[in-house]
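Then we have chain A:
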Amino acid sequence: MSKSHKFRFVISGLAAIAVAVVLTTAVNAGTPQPKGNEGKGRYYFKQTCKECHTKGAEGGEVTPLTKTTAQWKAYFLKGKHAGGTEALTKIMPDTQILDVQTFLVNHAADSLQPETCGK
Partner candidate 1 sequence: MHDKRYALVIDSRKCINCKACVVACRAENQVPLGASRDWIGEEHRGTWPRLLAAFQPEQCHHCVNPSCVRVCPTGASYQRDDGVVLIKEEDCIGCRYCMIACPYNARFFREDKGVVEKCTFCAHRVDRGESPACVETCPSKVRVFGNLADPAGKLQQLLATRQFHVMKPQTGNDPQIYYLL
Partner candidate 2 sequence: MPVSSLDRRRFIQIAGAGAVAATQIGCGRHQIALGQRREIPTTCELCPNKCSVIAVVEDGLIRKLNPNPENPKSRGMLCARGNAGLLQVYDPNRLKRPLIRAGARGEGKWREVSWDEAFDYTAQRLSAVKEKYGPQGVLWSSTEAFAEVFFKNLGMAFGSPNIVRHPTLCLASVNLAYSMTFGTVPSFDLLNANYVIMAGANRFEALITPDTMDLIESTMNRKTRLVCLDPRFTVTASRADEWYPVKPGTDMAFILAMLHVIISEGRHDKEFVANYCQGFEQLAELVKQYTPEWAEKETEIPAADIVRIAREFSDAAPRAVFYAGRRSSTYQNDFQMRRAQAILNAVVGNWDREGGMVPNAKIALGEYMFLPWDDPQAPRVDEMEKNFPLAAKGDGAYLKLRENVLAGSPYPVKAWMILKQDPLNALPEQAKTMRMIEQMDFIAAIDIQMSDTTWYADVVFPESTYLERLDPIEVLSGIWPVVVLRQPVVKPVYDTKPCLDIVQGLARRLGLQQYFDYTIEQWNDAAVKELPLEMPLEYLKKHGVYTPPGGPKYGATLNPEHRFVTKSGKIELYSERLQEAGHDPLPVYQPPLGPPEGRFRLVLGRKAYYTHANSTSNPWLLDFAPENHLSINPAAAASVGVADGDMVEVSSSVGAVRLRARLTQEIRPDCVYMLHGFGKQSPWLKRAYHRGGSDAAILETAWDKVSGNAAMHETFVKIRKV
């Protein structure tokens, strides 16, 4: 297991604890967000994940809104792809996984993403 892979697990582990806190106290403010690069995550998500995860394609459509923050965090904690049949690391190098996780968590179905005027 590579160094960065371990690092990913540490981060996800922390997130899991935080999720537990959310469930018990319904307070979300203290939940640590994954610290990857959101812009890169978006890029890798579009380049790799969207290959199969578009409407009508093999994997079915997936967008950040497909899951809630907690669900995305749980998904990455498990680190399994294709219905739990293979490791996520088979799909993309683990250096990229944290970035994708950051992107998906930050834009999850219950995330706060205030819109802006113009663009």
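Methods note: contacts are C-beta pairs under 8 Å (C-beta built on N, C-alpha and C of every residue); 3 or more make two chains touch, one makes a residue touch a chain; residues count from 1.
If you want to know what made the cut, all candidates are chains of the complex that A comes from, given by their letters.
On a predicted model such as this, the values are computed, not experimentally measured, just so you know.
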Touch-positive candidate for chain A in this complex, from 1 or 2: 2
Residues on chain A engaged by candidate 2 in the complex (per definition of touch): 26-29, 37-40, 42-43, 46-47, 65, 68, 109-119
